[in-house]
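For this depiction, one protein chain was excluded, whereas all remaining protein chains were kept in their positions.
The first chain written gets the first letter, and so on, giving A, B and C; residue counts start at 1 in each chain.
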Amino acid sequence: MITLPASINASLMLDIVLLVMLLVVAGAIVRTRSLLAAIILFSIYSLISAVWLVVMDAPDVAFTEAVVGAGISTIVLLGAILLTRGETEKPDWRKLIAPALICASVGGLLIYAAMGLPELGDPASPANAHVGRAYLQRTASDIGVPNMVTAVLASYRGLDTLGETAVIFAAGIGVALMLGFGPRSSLAPPPAQLGDHHVTLRVAAKMLIPLIALFALYVQFHGDLGAGGGFQAGVIMSVAIILHALVFGLRETMAAIPPRVARSIASLGVLIYAGVGIVCMINGGAFLDYDYLFPPEIEAQIPGWILGDDAHAPHWGQHAGILGIEIGVLLTVTATMVTVFYGFAGRTVDDARREARR
Amino acid sequence: MADLLASIGGGFVLIGVALSVLGAFGILKFPDVYTRIHAASITDTAGASLVLLGLCLIAGISLVTLKLVFIWMFVMLTTPVAANALANAAFGSGHKPRIGAFHIMRSDERRQTPRGTDAP
Amino acid sequence: MLLLAGTAGLLVAMAMMIARAVMGPTHYDRILAVNSFGTKTVLLLAVIGFMFGRPAFLDIAIVYALINFTATIALMKFFRYRALGQPLGAPPGEEGGNG
Partner (left out) sequence: MNFLATHFNYIVVVILLMAGLFLVFSSGNLIKRMIGLAMFQTSAGLFYISLGKVSGGTAAIAVERGSAEAQALAAQVDPAYAAQRGFEGVIYSNPLPHALILTAIVVGVATLAVGLAIAVRIREAFGSVETSDIEVLSRVEATQPGPQA
C-alpha cells in the first residue's frame, strides 16, 4: 500500500503550496498601485484557484474558474480601465489605518470562529453528512446521471439555478443599458504601420476559434457524464466569440452576431429554462419536476437502446429535462457574456464625450 | 512491460519538468523582456512536449492518449502565438531591449513616449 | 513517485513565475509570466489527473490550453491600440486583408 500515503500526502501538499501561492498573489494585488498589474495578477490568482479546485475534487468548478479567470474577467476589466483611462490612486497611509483595523478585527473573529469548524475533509461534518450524503446516495436511482454535480445543479436544485440564470441575464441587460448597445464610433482599422501585420494571430485564430466552439459543445453535451455543463460551455463559447472580435474586429463579429440577436438569445435561454418547467407542470408534475416532462404514453414509445444499456432505470424525463435546461443556460450565458463584451469594447471615450455634449 | 513503459514515461515527465524549471529560472535571471520571452517559449514548448509524451506512455492507448495529443497540439499552437503577440506588443509600443539595437524599424522612431511602462 | 516529483518541480517553476509576475519591472514581464504560468498549469493539471487516478480531468487542461492566449491578445491590443474592438490588420493583398 504505497499508493495511499502518497496520494493523500500529495493532495495535502498541493493544497498547502497552492494556498500559500494564493496568499502571495493576493498580497501583491493589495500592494500594487498599478491597476493593470492588479488585473494581470488577478488572472494568476484565479488560475491558481482553478488548480486548487481540481485538487479539492471540484473539476466542474475548476472548469468555470479557469475559463472565467483566463478569458472573461480579464478582458472585461481591461475594457473598463480603457474606458476610465487607468488612473492610479494616491495612497495616503493615514486613510489605511481604519480599514486595516476593521479587517484585522473581523479576520481575527472569523479565524476564532473557524476554530469551531470540523477539520478539513471530515466525512462526518454537518455539511457532508446529511444532505450531501443523500445526494451522493440517491442520484443514481433518482436521476440516473453519473455527474452528481450536474444532477444537483440541474435537477435537485433546478429552481435555484433558474434564479441564477435570470440574474446573469439581468446583469447582461444592465450592462447593455448602461454602456450602450453596440459600436458608437467608427471602429476603423488602425493606421497601417510598417511591421504592423498580425498574420500569425489571424491564422492561429482562424484555426482555434472553431476548435474552441466545438469543445464548448463537447463540454455542453458531455456535462451529465463528466465535468461540464451549460455554465462551463457558455463561458467557453463566449470566449470563442470574444476571440473572434479581438482578432477580426468588433464590426465583423457584430455582422455575424448582431447585438440585438445576442440579447434575444439571452432572453430565449431563460425562456427555454422556464418553459421546461412549465411543460412539467402541464403534464401534472411540479415546476421543473422532470419526471413528468414526458407523458407516460410518449415515454413508453422511446426505444431503450438510445442510452446503450438496459440495466439502468431509464429516467427519460430527467435526461431530457437536464439537456433542455442546460441548453437554456448555455444560450443565456454565452449571449450575456457577448453582450457584456460588446458593451465594453464597443464604447470609446470619444463617444462618452459626444454624448455628454449633447 | 506496462511497468517499464510507465517508468520510461515518468522519466520523460521528469525531464520535461526539469526543462520547465530551467526556463522559469531563465525568466527570473535574464535581463529584459525579449530575452525572457526567448527563454520561456522554447522551454515551455519543449517541456510540454516531453511531459505529455511521458503521460502518453503511462496512459497506454486509450481515449486519454487522444486527449493528451490534443493538449499537445493546442499548446504547440497557442504558446508560440502568445509569445509572438507579446513580443509584438512590447516592440510595437516602443519598449527598448537592453541588448541589441532597437531602431531596426524606422516607423517606430516617430513614437516619442514609450507606452506600457510601469505607471500607466 | 516520479509523477510526484514532477508535480513538485512544476510547483517550483510556478512559484518562480509568480515571483516574476509580482516583481516584474514592466507589464510585459507580468504578461509573460502569466502566459508561462498558464502553460505550466496545463501540465500540472494533466499530471495531477494521472496522480489522482482520474485522467478525465484532462478536459480542464484542454480548455486551458485552448484559451490561454485570449487574454494575451487582449493585452496586446491594449498596449498597441488602446482599444479592444479594432480589427488586427493583415498585410495589404492578403486574403482577408480588408479588416
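The rule is simple: a residue touches a chain if its C-beta (ideal position, glycine included) is under 8 Å from a C-beta of that chain, and two chains touch if they have at least 3 such contacts.
Bear in mind the structure is a predicted one, so any value in this text is a computation, not a measurement.
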| item | value |
| --- | --- |
| Among the chains presented, those that the missing one touches | A, C |
| Option touching the unshown chain, where A:61, A:247, A:265 or A:293 are the choices | A:61 |
| Hidden partner chain, residues of chain A it touches | 1, 3-4, 7-8, 15-16, 19-20, 22-23, 26-27, 29-30, 35, 38-39, 42, 45-46, 49, 52-53, 56-61, 64-65, 68, 72-73, 76-77, 79-81, 83-85, 87-90, 95-96, 98-100, 102-104, 106-107, 110-111, 114-115, 117, 119-125, 127-128, 131-133, 135-136, 139-140, 146-149, 151-153, 157, 160-161, 164, 167-168, 171-172, 174-175, 178-179, 225-227, 229, 231-232, 234-235, 333, 336-337, 340, 343-344, 347, 352, 355-356 |
| Absent-chain interface as seen on chain C, which is shown | 52-54, 56-57 |
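Everything that follows uses one rule, which is that only the chains that are shown with their structure count from here on.
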| item | value |
| --- | --- |
| Rounded Å distance between chain A and chain C, as computed from the means of their C-alpha atoms | 19 |
| Computed distance of Cα centres, chain B from chain A, in Å | 27 |
| Shared interface positions of chain C, touching two or more other chains | 1, 14, 17, 27, 31, 33, 59, 62, 66, 68, 73, 75, 80 |
| Sites on chain A at which at least two other chains make contact | 34, 36-37, 196, 198, 201, 208, 211 |
| Footprint of chain B on chain A - complex, ascending | 34-37, 81, 86, 88, 193-196, 198, 200-201, 204, 207-208, 211 |
| Contact set on chain C toward chain B in their complex | 1-3, 5-6, 9-10, 12-14, 16-17, 19-20, 25-29, 31-33, 35-36, 39-40, 42-43, 46-47, 50, 55, 58-59, 61-62, 65-66, 68-69, 72-73, 75-76, 79-80 |
| Of all residues in chain A, those that touch chain C in their complex | 6-7, 10-11, 13-14, 17, 21, 24-25, 28, 34, 36-37, 40-41, 43-44, 47-48, 50-51, 54-55, 59, 62-63, 66-67, 70-71, 74-75, 78-79, 82, 183, 187-190, 192, 196-199, 201-202, 205, 208, 211-212, 215, 219, 222, 226-228, 236, 239, 242-243, 245-252, 341, 344-346, 348 |
